Structures are given as structure tokens and as C-alpha cells.
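Right, chain A next:
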Amino acid sequence: MSNQPILEVKHLSKHFDGNGVLKDVSFTLAEGEVIVVVGPSGCGKSTLLRCVNGLERPDGGEILLDGARIDAGADLVQVRRQVGMVFQSYDLFPHMDVLGNLTLGPVQAMKRPRLEVEAEAEKALERVGLAEKLHALPRQLSGGQKQRVALVRAMLMHPRLLLLDEITAALDPEMVREVLNVVLDLARDGMTMMIVTHEMRFAEAVADRVLFLEGGSVLEEAPPREFFHNPRTDRARQFLDTFEFDAVK
Partner candidate 1 sequence: MQDLAVLFKGNNLARLLGGLGVTLKLSLLSVALSVALGLVVGALMTLKNPVVRAFFRLWLETVRIVPQLVLLFLVYFGLAKAFNIQISGETAAVAVFTFWGAGEMGDLVRGAITSIPVHQRESSAALGLTSRQCWQYVLLPQAARRLLPQAINLATRMIKTTSLVMLIGVVEVLKVGSQIIDANRYDAPQAAVWIYAVVFFLYFLACWPISLVAGRLEKKWA
Partner candidate 2 sequence: MDFDFIQRFAPMYAKAAGLTLRIGLIGIALSLVVGALCCLAKYFRVPVLKQVAAVYIELARNTPLLVQLFFLYFGLPKVGVKLSAETCAITGLTFLGGAYMAEALRSGLEAVDRGQAESGMCIGLTPLQNLRFVILPQALATAIPAIGANAIFLIKETSVFSAVALADLMYVAKDLIGMYYKTDEALLMLTVAYLTLLLPISIVFSVWERRLRYAGFGGAVQGQ
């Protein structure tokens, strides 16, 4: 890990219709580090991710990517070529086959030679166990397969940073594992990631650090072992309890 963090978020704030969605959020992310953001619905997790690649404009504070500000007036197209993002709803392009989905960004946005990209795409698909789906259309894939393709699509841009926004939330339970295994592989390969998820076991396994967000503020920032087994705040404890079934008793 170098000294210069890949991502620095300083005093970030964001309002929708006068409601504060993010309030004074600050944290840093070093190269090769995985940060997991957890918190109850509506706590601002997704908005935070969307701010980091410019899908939402922050109202205050700064976001620095490799030391350069990416909020006010930055070339967002350039920023997005360095920051990959995968959504809950996969959002594969339905009118293109898998290969078309994978090569569009590298070929059109990065102007790389098509043949080279196609070879790389094939290899990457093989790694996630989808080699035979090269020419399938998105509607012919299962949810888990679509999401793996979406991950590969983001990775083929060779991003500095990958953002994952609840990528297993729309999946059937038996498909969650196949997708999360891909993410664990990426983490092992040293990919820098910022992950929003409701899968607490996965969060504990993949995270280097956990950010607990509630009401738009960071209430806790800790290593996963500490956060999941020994949360400092009552709010975090209550939140974690909702994932335990005996809490209902």
C-alpha cells in the first residue's frame, strides 16, 4: 500500500429537497483496500457510492480520486473510466450479447483494439465460469449469471476503484454465493473496492474496514471483526441484531 490513498472523501454532504441524505461524511480508501458500507435502508449508502463516480452531485465537501478533485467541474467521463460501478439491477444492455456488453466500454471509450479486448473478455468470462455464454443475450441468463457478467464488464475497464451497490439484493438466495465468490476473488487479487451490502457474513469476510452509516452520518468506522462482534454504538448493535432471528423472540 502506498501512502497516497486512492480515494479521499472529506466532509461530504448531499441534500434532496431539503433533507440531508449525507451529513459530513469523511473517510479514505487506500490501494488494495476493501471498505464495506452498511446501515439501515435510507441511510445514504447508495447516495454515497453514486457521489463517488459523479452520478450524484454533492452539495458540500470534497471527493479526491488519486489526489484530484472529482466533484466540482471535473471531467466526469474521465472519472468514470477509472471508477467502475455495478448496480443491484445488473443493467446489462439487453440489445447486445454478452461479448458486446463486455467490449463496448474498452473498445469505444478506451479505444482499445477490438481483437485484444475480445480475447481478454473471453478469458475473464472463463474465470467466472461463464465461458460458454459468450454469445448469449442477457435475457437468456439467470440473475446470478447476469451479475457476474456485469462484474466482468466493470473489471474490463481496469478501474482504479470498483463500487458495488447491493449487487446481490435482487438475486435468489442460491445465486448469491456464485456472485459473492467472484467478489472475494477480486479482493484477493488486490482490487480496491467500496461495497454496499446487506450480506453481513460476506461483509465480514471481504472487508478490511466497515463503515456504519445511519441518517447520513458515519456512526462507526472499524475493522470487521471489531464491528461485527463488538460494536461500540447502541445503534450499530440494534442494526446488527435485526439480522439475528432470535432477536424477534
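Picked so that all candidates are chains of the complex that A comes from, given by their letters.
Heads up, the rule we're going with is that a contact is a pair of C-beta atoms (placed from the backbone, for glycine too) under 8 Å apart; a residue touches a chain by one contact, two chains touch by 3 or more; residues count from 1.
This structure is a prediction, so every number in the text was calculated from the model and none was measured.
J.: Which numbered candidate touches chain A here in the complex: 1 or 2?
T.: Here, the candidate touching chain A is 2.
J.: Please give the residue numbers of chain A that touch candidate 2 in the complex, ascending.
T.: Result: residues 53, 55, 76-78, 80-81, 83-85, 87, 89, 91-95, 104-105, 108-110, 137, 139, 153-154, 157 of chain A touch candidate 2.
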